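One protein chain omitted, others in place.
As written, the chains take the letters A and B, and residue 1 is the first residue of each chain.
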Amino acid sequence: MDVGVRSKGARIRSAAFGYANVIPFLCFALFPFYYMVITSLKNDAELYDLKAVPFLIQTGVITDHYRYLLAKTEFLTWMKNSLIISVIATSVSLVISILAGYSLARLRFRGVNSFGTAVFITYLVPPTLLFLPLSQVVVWLGISDTIWALVVTYPTFLVPFSTWLLMGYFRTIPKEVEECALVDGASRMQTLIRVVLPMAVPGIVCAALFGFTLTWNEFTYALTFISQSANKTAVVGVTADLIRGDIYYWGSLMAGAVLASVPIVAVYVFFLDYYVSGLTAGAVKG
Amino acid sequence: MAVGSRVLEAAGLARPGRLARLREWWEQEHVFGYGLILPALLLIVCLVAYPFGMSVYFSLSDYWVGSPGRFVGLGNFRNIIGNEIFQRTVYNSFVFTSIAVAFKTVLGIWLAMLLFRNFRFKRLIRGAVLLPWVIPTALSTLAWWWMFDSLYSVVNWTAIHLGIMSPPGPNWLGMTNYAMTAVIAVNVWRGLPFFAIIVLAGLVSIPREYYEAAQVDGAGSWGRFRHVTLPLLRPVLAVVILFSTIFTFADFNIVRVLTRGGPVNTTHLFATLAYQVGLDGGNLGQGAAISLFLFPMLAAIVFVQLRYIRRE
Partner (left out) sequence: MRATSRREFMRAASGATVGMASWLALGKAPAFAQKRELTFLSWNHFVPASDDELRKQAEAFGKLANCEVRVDTIAHLQLPAKRAAEAQSQSGHDLMLTGSADPFLFEHNLADVGDLIGELGKQYGGWYPFAKESCETASGWKAIPWFWISFPATYNETHFMKAGLQTPKTWAELLHHGKILKKQGNPVGIAISHCADANSTFWSILWCYGGKVLEADGKTPAITSDRTAQVIEWYKELYRDAMEPEVLSWDDASNNRCILAGKCSWIHNPISPYNLALAKKMPIVDEINHHNSPGGPAGIHSAPPINSVAIWKFSKNVQLAKDFLKFLFQKENYDAWIVASNAFNHPPLKNLADHPIWARNPKFAMLPKEAEYAHERGWPAKPSAAIQLVQVNYVLPDMVAKAVNGMPTKRAMAWAEDQIKLAVQGKLREAGA
């Protein structure tokens, strides 16, 4: 945005202005996370001490809560389940959404518009009670109480969102590129896979990131379709095992929250640039 | 598809025209188009349409958990409209959604403009700002709950020690307006990154020449924002406000964890009341009616906004 030549002083002033503004946002965004980390490293006596300074650790950092989480619960299994479920569900949804998104964005056939709207409408269906009838479907499919119950049901909320996002992205790709490929004798499927997809990578990464986050954080389906501890996801496992009636294992709960966020944070930081550019096209032309 | 054609190739050696005809058929635009949306269509019909249909049926029957219901027409809807708790919930939902979305819009644009600047540690800052969106909601709301605890509230502790509040400070989750403020604050905290990042993507896409032209015309930074940035962001904003409105209206976790609808139902939203009546209370019919109440309202909002987006 800095256009033209500016004096050094002006540049420093502008930078200072930027930092001064971004810091409150950072505090707002990070403080709860900081507080989670602090809580997970504090001993219980200090946690429940009314006179203690709440956002410092004064009586020494302890790792007991993490040790409890890793040794006394099946946290690692839950993380593994979460990872498997998120990866498979996201991939499957991506394939479905890419096909549907391309079709809706690029091809002309009867009903294309109404179908596009239908995809969007499914996003509006209030999810509160949807899990009840869906639990029947899961039983009919014979997959209740397995991780497949989630792999199959998660696409229901991923596909509408990703399709919609990818539709916007595909529209930004110049039509001429495809036409050239078609003229050269490639089939439509080949054109989609070899020509269009490589150009849509940022959009796909973006949809994948969203999908991954949504599945990783999903709660209701994971709670109701899975009973065995060995098949639970991280979010459900942590809240199911560390809340005992009116007693909350605050330290371990927060430790679980911190550890469960780590994989996604890593993924995000890594793919952030794709993410931003992916959204650019998708959102703008949507 | 690939396997299918190979099989056909093997079988159809004698009649080469068959494969060609099939390919020709498949290459037609409308056939290919329908073919590609088929998986999505199947998914939606099997896994969304049926449960949705059932939910609608629930809402039209006096279905209790554990006992099949009888069709009662709009009886449930009549009942809930007459109920004071539901009326309060409708009011809460509008207050909650409009304030939260307004804050997210203003702060989101502001934050996006900041993130657009060139910073040292740009990646790190962008990553940090995204964090609230990334942490599992079910767990992050627990952390907020702990922060608002009546006894150990770190919010009050800080404010008291900075001299902003006099002890013991407000009881965040127990007083009507404070409780609403608290749930809105958490919702803004959680939703802001989504907003900011999408708007940021919009900013990235604005061609620099526009700004240069504006500067040549003598526009200041406010002028550039009003006459270049804002108009060009409008389509992105329309989209993100649309999604954010849906997310916010249907919010469940924050209220469920922080206040359970209290004090005296002044923070109940559609989703939390529906859950409370339908599952905790077992009245599935009414629960479904409450949650479906959302649908026509959202559909109306979406209809208007989609129109607007299409026209853009």
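Note that a contact is a pair of C-beta atoms (placed from the backbone, for glycine too) under 8 Å apart; a residue touches a chain by one contact, two chains touch by 3 or more.
Here the structure is a predicted model, which means the values were calculated and not measured.
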item	value
Chain not shown, its touching partners among those shown	A, B
Among B:171, B:215 or B:305, the residue in touch with the chain that has been omitted	B:171
Residue among A:17, A:34, A:48 or A:270 that touches the chain left out of view	A:48
Where the missing chain touches chain A, by residue	44-45, 48-50, 131-133, 135-136, 138-140, 142, 144-145, 220, 223-225, 227-229, 239-241, 243-248
In chain B, positions touching the absent partner	62, 64-70, 72, 75, 79, 82-85, 149-152, 168, 171-175, 179, 259-265, 275-284, 286
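We adopt the following convention: only the chains that are shown with their structure count from here on.
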item	value
Cα-centroid distance, chain A relative to chain B, in whole angstrom	13
Complex contact set, residues of chain B against chain A	1, 23, 26-27, 29-30, 32-37, 39-41, 43-44, 46-48, 50-52, 54-55, 58, 107, 110-111, 114-119, 123-140, 142-144, 146-147, 151-152, 154, 157-158, 189, 192-193, 197-198, 200-202, 204-205, 208, 211-212, 215, 235-236, 239-240, 246, 250, 252-253, 270-271, 274-275, 278-279, 284, 287-288, 291-292, 294-295, 298-299, 302, 306, 309
In the complex with chain B, residue positions of chain A that touch it	1-4, 14, 18-19, 21-22, 25-26, 28-30, 32-33, 35-36, 39, 48, 50, 53-55, 95-97, 99-100, 102-104, 107-110, 112, 115, 117-134, 137, 152-153, 155-156, 159-160, 163, 187-189, 213, 216-217, 219, 234-236, 238-239, 248, 250, 253-254, 256-257, 260-261, 264-265, 268-269, 272-273, 275-284, 286
